[in-house]
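In this view, the complex is presented without one of its protein chains, the others remaining in place.
Take a look at subunit A:
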Amino acid sequence: MSAKNMFLKPGFVRAPLQNGVGRYVCQLQRIVFKFCKSSGGSRGMRDYIEQDLVDFAKVNPGVVVYLKPRRHRSPVVVAEYLNGDRLWMSCHNKTHEEITKWIEVCRTQQGNNEDIRLRKYQYTDYPSVQGPWTPFTFKDPELNNTVLPNTKFGVNNRLPISATEQLRLMFEKQKLYEGDEIKTAE
């Protein structure tokens, strides 16, 4: 995380209002296109409005589309979402294709995600169906009917092999090989 991200509002991946559990509601509620009818910076925006906007409005009847022509000012798209977010996007000198893609982004996202730093890429309200851990959670069931003290459960096998033991094993091994050699020599 860079220092820049520290000043973003932290958040989780969440669907607003359990969207999709019942039915899906498009979260974009209205979109305002502000543009100039004559200046070159609005060229792409004007193309979009002429060619694609009517189709967009037809396909998305739940989004209110407003057009706001204004003289000699650069084009802007303002998207408003159901959760109250407002996304302001400059479209100065953007081409028709770029605007089409950005509008698609506005339509499919659930709010203004620009100023949110995701703390994790997953989220749950219900972290466990097993309950919290206790010292008894992973207890060996065999312990239930064992009489203690018991050599099986009391054995200390947690330490690594000692140097003495290692030497002893090496010695045993050596003896074994020597015995073999003697046998083969005969």
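One rule holds for everything that comes next: a residue touches a chain if its C-beta (ideal position, glycine included) is under 8 Å from a C-beta of that chain, and two chains touch if they have at least 3 such contacts; residues count from 1.
Please note the rule applied: contacts and distances are computed from a predicted model.
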Undisplayed chain, where the name is taken from the UniProt record, one of "Large ribosomal subunit protein mL44", "Ribosome biogenesis protein ERB1", "Ubiquitin-conjugating enzyme E2 2" or "Multifunctional methyltransferase subunit TRM112 homolog A-like": "Large ribosomal subunit protein mL44"
For subunit A, the residues touching the chain missing from this view: 16-18, 21-23, 25-26, 29-30, 32, 61-64, 66, 68, 80, 82-84, 124-126, 128-131, 134-136, 139
